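The complex is shown incomplete by one protein chain, all other protein chains being positioned as in the whole.
Residue numbering begins at 1 within each chain, and the chains themselves are lettered A and B in the order written.
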Amino acid sequence: MNEMKMTGFQPDDPNEDPLISVRDLHVRFSTPKGPVHAVRGVSFDLRRERLGIVGESGSGKSQTGRALLRLTAGNGTIDASRMMFDGMDLMKAGAKTMRSIRGSQISMIMQDPKYSLNPVLTVGTQIAESCRRHENVSRPEARKRALAMLETVRIREPEKVYSLYPHQVSGGMGQRIMIAMMLITNPKVMIADEPTSALDVTVQMQVLSLLDDMVRERGMGLVLISHDLNLVSSFCDRVLVMYGGRIMETLDAKHLDRAQHPYTKGLLNCLPRLDGKHDDLPVLKRDPAWLNETQDLAGEAGRR
Amino acid sequence: MMSETALEQKSGSTSWLLADSPKNAFQAKCQRVYIGWMAFRSNPIAMLGLAIVLFLCLVALFAPLIAGGDGTTQDLANRLAPPSAEHWFGTDELGRDIFARIVWGSRVTLYIIFLVSIIVMPIGLIIGTTAGLLGGVVDATLMRITDIFLAFPRLILALAFVAVLGPGLENAVLAIALTTWSPYARLARAETLTLRNSEYIMAAQIMGASRIRVLFAHIMPMCLSSTIVRLTLDMAGIILTAAGLGFLGLGAQPPLAEWGAMIASGRDYLLDQWWVPTIPGIAILVVSLGFNLLGDGLRDVLDPRSSGGH
Partner (left out) sequence: MIDIENLGIVFGSGKSQIAAVKNVNLQVAEGESYGIVGESGSGKSTVLRAMVGIYSHWTGTIRIAGEPLKAKRSVSSRKHMQMVFQDPYGSLHPRRTVDDTLSEPLIIHGLKNREDRVLKILKEVGLGPEFRFRYPHQLSGGQRQRVAIARALILEPRVILLDEPTSALDVSVQAEILNLLSALRKTHGLTYIMVSHDLAVVGHLCSRIAVMNRGEVVEEMSEEQMRSGDVQHDYTRQLWTASQGYDRAALETFKEFA
């Protein structure tokens, strides 16, 4: 692990077994208005890297993240020819196994910490509880670990913050607390669904740097789900671009300019740029044919 | 089942009701109602409630045809007769046909429901939304008045009102209404407070809409559905209060057939002639249940959180 830190990150080391391997994932919902096919055959591998999933609303990016934890809503079904996590078949895992995986091995951060934290418990208690749920430690020990974790997520006065209630903390701090709560169990994979879109830009950067550290120092795999292509490409190693429940393209984040797919290009072009001009922005034209393209299967497109 | 096949045959009107771009305001409103109806129809319990309530309305409407008598004709030679082919539900202590009295009593029940609704809804809505929108002193004053009404147990307060106003059906209704409106004011105020800061209310203010317009055109329609749901769910309680007042002799006066009063006068015969008090009891139970089921179903359809959102 040390070596990895020294030599910089090798996102796509082909010798390493993937942490998560997904093939042909489908998520379908039955609604009163008829069936909805939210995710249509998504395949990818996650190693110890920062993987971004980018798409507009309705692209199936969040449902892909949820499906990994089998957190799909009650009226939805998940299908996949393969969904492995660290040698375990997630498709075959029972409800009990999934519960033990969630939180302790794969964690998830949601967009708004306000809805994820229990409003009647102090944040410290919640972090300590999360620690005790997954490991058999005493209360004082859990408290110590929770305080240490608050420090790790760079909260200045951990003792003070420990006894605050969720409504007493700001959005940025709330998100750090969520991260602390998710990290205390030392997960192997973190799925972050729009973790920063409710935050101010500078706070956004600070929260991302935290996630960055966790990937570097703990060798964690991170899936960052976002609508912000610029942000994701500046942060991640690899980016999956999703549209209509399919992966349109897998890109090396450093070389977004090499994007081939018209959808990716369109997304990039329609962003106003700091260094741009006042002209009209090019408008993204969607081609229904994209939904039927045969995909570069197995998500190995990134390896080229 | 009948209605489903009928709809399939009339696919023309269905497509009119489900068209993506309505041609006029009327079609848009119809579509809204139709989609709500589709959701309501998929809930069998709610449909049962609706059926019971509709049945009550039909019975009340056609009472003279169904009852086969005016329900007040005494036949002392035939008092306390058990249910038979001639008297389906038997006769009471004065030899009156209980079936006829139940049928006529449905009119009284509907009358009470109608009067209470048209008194309680406007009072509760206006007081609650005004307090919520204007805030400050107006809010404090109106809410303290509401609190005073809330502080008394409903039946006791109704008893006090009837004692002052004198016994009788209208006074009983008035007493029930006066003791029922306060939770509606609270409900409407709470909703108004959350609506008051919403962007569409701000937009209306920015374009120059007066407070009256904001209150009646923007806030009240949003509060209306929860009020209707609440009223439907409360209906059972209102019927029971009316029956309670009737039972105590403070509601409908004899010889008017009122279900509560029927139980009251029949209670002496419970052990030997069970049908005399039991039949009106069952009628009250079924109607109360019907309104409760209907209210539950309406809540699922009308709740602004489920229909207003995405």
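Going forward, contacts are C-beta pairs under 8 Å (C-beta built on N, C-alpha and C of every residue); 3 or more make two chains touch, one makes a residue touch a chain.
For clarity, every value in this text was computed on a predicted model and none was experimentally measured.
Counting contacts over the entire complex, the absent chain touches A, B.
When the full complex is taken into account, the listed residue touching the unshown chain is B:28, out of B:28, B:61 or B:156. Within the whole complex, the absent chain has one touching residue among B:39, B:66, B:193 or B:209, and that is B:209. Counting the whole complex, the residues of subunit A in touch with the unshown chain are 56-57, 171, 200-206, 208-209, 212, 227-231, 233-235, 266-267, 270-276, 278, 280-284. Counting the whole complex, the residues of subunit B in touch with the unshown chain are 20-25, 27-28, 32, 198-200, 202-210, 213, 217-218, 221-222, 304, 307-310.
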